[in-house]
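Dumping the structure here so I can ask a few things about it.
Just one protein chain is left out here, and the rest sit where they should.
Every chain is named by a letter (A and B) in the order it is written, and numbering of its residues begins at 1.
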Amino acid sequence: MEWHILSQQIVNGISLGSIYGLIAIGYTMVYGIIGMINFAHGDIYMVSAYITAIVFAVVTFLGVDAVALSLLITLVITMAITGLYGWYIERTVYRPLRTTNRLAPLITAIGVSLLLQNYVQISQGPNVQGVPSLIPGGFTIGTADEFFRIRYMDMIIVTVSIVAMSLLTFVIHKTSLGRQCRAVEQDRKMATILGINTGRIISTVFVIGSMMAAVAGELVTFNYGSFDFYIGFVLGIKAFSAAVLGGIGSLPGAMLGGLLLGVLESIFAGFVSSDYKDVFSFSMLVLVLVFKPSGLMGRPAVEKV
Amino acid sequence: MNKGFKKLFIAAALTTALSAPALAEEFIKIGLGAPITGGSAAFGKQLLLGAESAAEAINAKGGVNGKKIRIIQGDDACEPKQAVAVANRFVDQEKVDAVVGHFCSSSTIPASEIYDEANILNVTPASTNPRVTERDLTTLIRVCGRDDQQGEVDAKFIHENLKAKRIAVINDKDTYGVGLANATRDAAKQLGVEVVLEDGVTRGERDYNALVTKIKASDVDAVFFGGLYAEAGLLVRQMRQQGLTIPFVSDDGIADPAFVTAAGGIPFAEGTYMSFLKDPRGEPAAQEVMLKLKEKGSDAEGFTLYSYAAVEAIAAAMDANKGVKDGTVLADWIKNNDIDTVLGRKGWDEKGDPKTNDFIIYVWNKEGQYEPVQ
Partner (left out) sequence: MSHIPTSTGQDVALASVVPKSPAVDGASATRSSIDFKHSLKDAMVAGVLTMLVFSPITNFILQQYSFKVDWFRTPLFLNGISIGLLVAFVRFFVSVGIQTETGERFTQKYLTAQKGVEVEDEHADGMQRLKKILLWAAIAAGIFMALGLSGVIYLGTAAAVVLVILFIVIAMGVRIPKRRGMKHPWKGALPVLFLVGLVVPLVFFYFGIFGKSWANNLILAMIYVLLGLGLNIVVGLAGLLDLGFVAFYAVGAYFLALGAQYLDIGFWTALILAPVAAALCGGLLGFPVLKMHGDYLAIVTLGFGEIIRLVLVNWIDFTGGPNGAPAPSPTIFNLEFIRRAKGDAVPIHEFLGIPYSSDYKFIFIYLLLFIISMGVLRVFTQLRVMPIGRSWEALREDEIACRSLGINHVTVKLSAFMLGAFTGGIAGVFFATAQGFVSPMSFNFFESVLILSIVVLGGMGNAIGVIIAAFTLTLLPEFLRDFAGYRVLLFGLLMILMMIWRPNGLLRAKRPVFEREEVSV
């Protein structure tokens, strides 16, 4: 096994895995707090990709030329609008269903997913859209024959993911808002009794999840350069698997699950078969869950009798 | 229980009331089976535009036997199940006189059996899988070429022009892509080219970096990709980003400026080779049509003009055989007569395939357009 090929695959995997992780965070947080698998989350990520492109085009049109500045402004505005999407959907569609059985929000999420996909498809057209390639190039490590590349974009993805994760962990563990989130997650009734505005906290969690998805959306859009209205679907399933792999409800678990999934997938695709790589990913997921039923870092569910 | 009952009743009443048949007026109804929604919706748009433009032009000149053409669209989302439902609807409810469709070979194959049973003329503008015309159906005509012919041209180019000895053949795991990749692989092997790596990518996914690294590791001279523009663009971009400069050859599934967008810009798309039929847009017959399409905001990319030609062929057949709706008779007439279409003068063989299939190799240039390789 040539070292440079293995290194390249690992680099690929880490880059891919960070994206999985960012989106998995959205799934894991929402599940942790209201026990609902938000199938529409992948499509929120898709919407954020479109909004990134639109905002970037507008920002460039308005004359901002510096790459870093335009990217930053785009990021902030995209996060805001995507967060608004998450809040809006939660408020109109999920909130009425909060008191019902577990599966009703699930099915509604499917409806929302369909709605978002088609709404974007009809509004923006079914064609592939793109953004210009902004940050090409990267480091080449190795000799002329045996080399592997770490692109600048790869580094940006990993850095931004780490920063976002750290910020989120800081918010969850050190701020009052984070404390309230954790309280609501652990025991909703008690939190309500103690005076926490549960409704608002749940909405906040949706917003945070959507903002993380927006970060992922922007990174991915500039990394791959193109997107269409269908990208949310496949990535959504993968990211959800990553969240479960890491233990649903656990933030570091989501990131770990994402990275693990990304790296293992890349290595399998690179060395065995790209055809069957999804079979491998799912089989691995099943194996891990068989031996560790609540995921890698999940807390085992305590059942009170 | 009654509440649910009432709800179903009202819902059904409302929606079925809206499926009322049109007022009886004499139209020639041509059904268009294409993916209007779903992942291939971009191609569906091309087909729809081409068909409707053709119908407009023909109606402006008086229609067919004095009757105007009406295009009725049916969305199959490139799914065989929906294609069958659309076909049944065209035949039983809309009672169409002919069908242009479908786009994906996996949809055309089951749908064409239904049209054949009902003896309705079926002209497909874009299904290139050889199996489409190899099934002894009597009402099926194909306006585009076949995968096996295309694969030969690709393999020849790879062997003679690119002088590649080892290649990688990648497909998108869908009927069209797999068919084309296999055709190219077989033709290449016959010419003595070694197919070192055969693999597939999943449509809808975007990260092919692992595969690109694998291609790098296998040390090939060229890559052939069978599939559509979205995946092709991503693949070539990620190849270039990882420092892989070997030539990238693909098929007519990337014949759309969206390929440049999918690749992330002209610098990445430049230099990609693709096989396609001789560009219809250069033909004199096409110029006027191009102007009309330009007014609608289209550059007549991809299969637009094929859909246009399909309608023209149907109209010509109906004109010549006044009042005949028998699909077999019309198809036979097409097979025995050359028709002037926007693609030039076309003739067909007994299987329903076009007689001349000049697939040639194009290259994407600095302006983001494709031009023939000299």
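Quick note on the criterion: a contact is a pair of C-beta atoms (placed from the backbone, for glycine too) under 8 Å apart; a residue touches a chain by one contact, two chains touch by 3 or more.
Note that the structure is a prediction, hence the values are computed from the model and not measured.
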Who touches the missing chain here, B:59, B:73 or B:298?
B:73
Who touches the missing chain here, A:3, A:139, A:170 or A:282?
A:282
One chain is left out of this view; which of B:53, B:150, B:175 or B:272 touches it in the full complex?
B:175
Tell me, which residues in subunit B touch the chain that this view leaves out?
1-2, 4-5, 7-9, 11-13, 15-21, 36-37, 73-75, 79-81, 84-85, 88-89, 91-93, 106, 109-110, 113, 117-118, 131, 173-175, 178-179, 200, 257, 260-261, 265
Touching residues (missing chain, whole complex) on subunit A
31, 35, 37, 39, 47, 50-51, 53-55, 57-58, 61, 81, 84-85, 88, 93, 96-97, 100-101, 103-104, 106-108, 110-115, 117-120, 122-125, 129-132, 237, 240-241, 244, 248, 275-276, 278-279, 282-283, 285-286, 289-290, 293-295, 301, 303, 305
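Everything that follows uses one rule, which is that only the chains that are shown with their structure count from here on.
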If you average the CA atoms of subunit A and of subunit B, how far apart do the two points sit, in angstrom?
35
Going by the contact rule at the top, pick out the subunit B residues touching subunit A in the complex.
37-39, 41-42, 44-45, 173, 199-202, 204-211, 213-214, 216-217, 229-230, 233-234, 237-238, 241-243, 258, 261-265, 267-268
Within the complex, subunit B is touched by subunit A residues 2, 5, 8-9, 12-13, 15-16, 118, 121, 125-133, 136, 138, 140, 147-149, 151, 153, 220, 224-228, 230-231, 233-235, 265-271, 273-275, 277-278
